[in-house]
Structures are given as structure tokens and as C-alpha cells.
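The structure is given below, and queries will be raised subsequently.
Every protein chain of the complex appears in place save one, which is left out.
Now for chain A:
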Amino acid sequence: MNSRILVATVGRILRQLRHDRRTVALLVVVPTVLLTLVYYMYADQPSVPGTPSAFDRIALVMLGFFPFIIMFLVTSIAMLRERTSGTLERLLTTPLAKADLLFGYGIAFGLAGAVQATIASAVAYWVFDLHTAGSSALVIMIAALNAVLAVALGLLCSAFARTEFQAVQFMPVVVAPQLLLCGLFVPREQMAGWLQAVSDALPLTYAVEALQEVGAHAEPTATMWRDVAVVAAVAVLALLLAAATLRRRSS
């Protein structure tokens, strides 16, 4: 890896994003609109005294979902475009290392995800009065880490897609089971044993548990740090696997 090339690559990816004003607007506005929907859905639901309100419980986890879902899609399409436009082949004939490109995407879209999470969190805390026992900075940190995880999984999956249609189909394959089994809809301890085992193997489960730890405890807990470490390790593993799928020579 070369820091000059890595910085240039991060700058290039962010510049591409900046030229696409509609995408930037959607990244910023959509989470706010969805949080508004959730807020009014649960506004009249009675809450059990002593437990967090339904909005607090769901909005906290949603703050982690937005960057995960959106950065997965954005990355899959961006990497597929590199492949189909010939720019990837050209890049691989230059001094750029494979890690420069993959970590470039990880950093650039990780930053975009962090900005998105910050704005969504600001709305959730200030407009909709979200309550968490722990710090909002930890919520944003975990959401940004989710963005990096999504970028890494998106880069890996794009290697198995030859068209945009295929790339989009990976979204339900990779994202939906993680959303269903992360513990938001049915608490994990109430799931059948085999579902719990599947849930244990999915990285988003750990991200959601980390967010719930921040929601319930004033200080960061050991469980939260362990979960954060698991998510980070899976992201790095996916980036390394993605690097292994990039070949300078093709037939």
C-alpha cells in the first residue's frame, strides 16, 4: 500500500459522489424521512414503565441499519461500474496496489456512512427525543463501523456479479437475513436453536447488540467492545477476501 495513492483514491471516490448531487441528497434525507415514519407509527403505543419506549428501541437499531443497507448497495454498484467501464483493468496496470483501491473504497464510503449516521442521529436525538443511556458518539461510531462492514461485503459480493441486475439481487441475499435475525423482530433468546446459530454467524447481529448495549448502559460495556471488535474483524476479513478476488490478469 502507498499512502499517496490511497489518499488520491479516497479523494477520487468522494469527488465522484459529490458530482452526483441527487445521491448525496438521498443519502441525507431518506434516513430522516424513515425515522419520521417510525416516530409517528409508535407515537401512540403505550410503553411498559421501566423499559425503553418502542421508538427508542427501534430507532436506535435503525441508526445502524441505514449506513449498512445503503453503503452495501452503493459499493456493489460502484465496484461493478469499475469492472464494466474498464477503469478497474486500467487501474491494475498502474502502480496502484489492490489494497489501495479496496481500502480507498472502505475509507471513502465509511466517511460517507459516518456523515449519514451523524445527521440521522442528530435528527433522532434532537427532533424525536431519542433516549439512550450511553453516549450518542458511540452510536455514531458503531453506525460508521456498519458502513465500513457494508462496503467490505459489497466489494466482496460485486466480484460475483457480472451485471447491475445481479449486483442488486445480492442485497436481499446478504442484507435481509441479517436484518431478520439480528434480534430486532424476535429477541434472539426466543428463537429456535438453529436460528440462533445462524444469527451468531451474522456480523450485523453483533452491531445491533453493541447498539443495544449503548442504549441500556451509561458506560461502554465489555460486551459492546467485544461486538465492535467482531464487526471490525469481519470487515477486514471481507476486504482481504475481496482483494483475493481481484486479479490483475484475466482471461
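Rule of thumb we're sticking to: a contact is a pair of C-beta atoms (placed from the backbone, for glycine too) under 8 Å apart; a residue touches a chain by one contact, two chains touch by 3 or more; residues count from 1.
Just so it is clear, contacts and distances are computed from a predicted model.
S.K.: If you had to name the missing chain as UniProt does, which of "Multidrug ABC transporter ATP-binding protein", "Heme exporter protein A", "Fe-S cluster assembly protein SufD" or "Septum site-determining protein MinD" would it be?
M.R.: Hidden chain, UniProt protein name: "Multidrug ABC transporter ATP-binding protein".
S.K.: Which residue among A:S85, A:S135 or A:T163 touches the omitted chain?
M.R.: Checking each option in A:S85, A:S135 or A:T163, the one touching the absent chain turns out to be A:S85.
S.K.: If I consider the whole complex, including the chain that's not displayed, which of A:Q16, A:S135 or A:T163 touches that chain?
M.R.: Among A:Q16, A:S135 or A:T163, only A:Q16 touches the chain that is not shown.
S.K.: Name every residue on chain A in touch with the hidden partner chain.
M.R.: Residues 4-5, 8-9, 11-12, 15-16, 19-20, 85-87, 89-96, 248-251 of chain A touch the chain that is not shown.
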